[in-house]
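Remarks on the structure that follows.
Here the complex is missing a single protein chain, while all its other protein chains stay put.
Moving on to chain A:
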């Protein structure tokens, strides 16, 4: 007897109006996952793509093999980076709502990933980021004024008003200009890393992608090359559950986890709690060590949740339960690191409240400085003269002519 064929289309379990429920997401206990040596055979650590590496327990203690050795000062610095990023996001979101910028993208809930990862890189290493890794800049002390100038697209914008807000670019801070055509980051980072190896240099590269764009062919081509040539690269997948309105099951398909995609390529894969600052630092350190030791690429899936909308043009209440963000079982990365610091006696509720106020004042002061230069609609805007620059190494005759015709 024959059956008619049916098309399988994965659906998220919950939609607007439903009560958030993450009971189906298995969360292993902090400290329960082993830390293999960096030269482990990928075959022997396949299980690490199907679990979640976690360091900070509910009581704030750092537990298990993965607990990294990081001193109090550095951890307080890490907390400050995440708090700065969150405040920066809040101010820029408000500025967008006030019409001072056309567009903004926040990191709410994902601050630990880019802030933590950056601290495990060295000077001269290169990131090929997406638009949700501004922590790479903040944790490398890139001036926030320059970030705001870029979002406002004012005269102080180092890319001269050419890019969408949040598409920062800084070679010196290892932050390649963001491509909004996602997944190009993968083969390009692998190529950059291979170049570093061919030259006999010591710098490594990092690629960034979200859960959704792992479906792009670039992702797969990047993995082929990284695997074949053992490129010194860290391949990061930020699984924040939502690709705009598309739930992660659409890109993941039947593979169980995104980390497991590495197995077909023989690339060691780790799956980590993206809201656990210590766990992020620990896996980033492991992967960077592998790359620097010529052991090749590592694929890392950060399990997190995009609490805010995809961008200021997005309204998540149209496609997911409103309270899902607060129900996310892995918690708030800032509060978790705060609690850990308090548990180890290096921080207090009072100091945290005071730090919040100081950071807010600092960000507002920087914002005033940026707005004194200009915003999208007022003040000193990028010069039209820059419009004709950097198309080529030197302006061509027809560009010179067009520029003169414009009178600039």
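Keep in mind that, in the parts below, a contact is a pair of C-beta atoms (placed from the backbone, for glycine too) under 8 Å apart; a residue touches a chain by one contact, two chains touch by 3 or more; residues count from 1.
Criterion: contacts and distances are computed from a predicted model.
The protein name that UniProt records for the chain not on display, among "SoxAX cytochrome complex subunit A", "tRNA threonylcarbamoyl adenosine modification protein YeaZ", "Pyruvate dehydrogenase E1 component subunit beta" or "Na+/H+ antiporter subunit D", is "Pyruvate dehydrogenase E1 component subunit beta".
Of the candidate positions A:142, A:225 or A:347, contact with the hidden chain is made by A:225.
Among A:145, A:195 or A:295, only A:195 touches the chain that is left out of the view. Checked against the full complex, the candidates A:11, A:41, A:65 or A:315 give a single residue touching the omitted chain, namely A:315. Among A:31, A:64, A:187 or A:325, only A:187 touches the chain that is left out of the view.
In the complete assembly, the contact with the undisplayed chain comes from A:162, out of A:162, A:263 or A:351.
Chain A residues in contact with the hidden partner, per the touch definition given at the top, are 94, 96-100, 102-103, 126, 128, 158-160, 162-164, 167, 169-171, 176-177, 179, 181, 184, 186-196, 198-199, 205, 217-218, 220-222, 224-225, 228, 309, 312-315, 318, 389-393, 396-398, 400-402, 404-405, 407.
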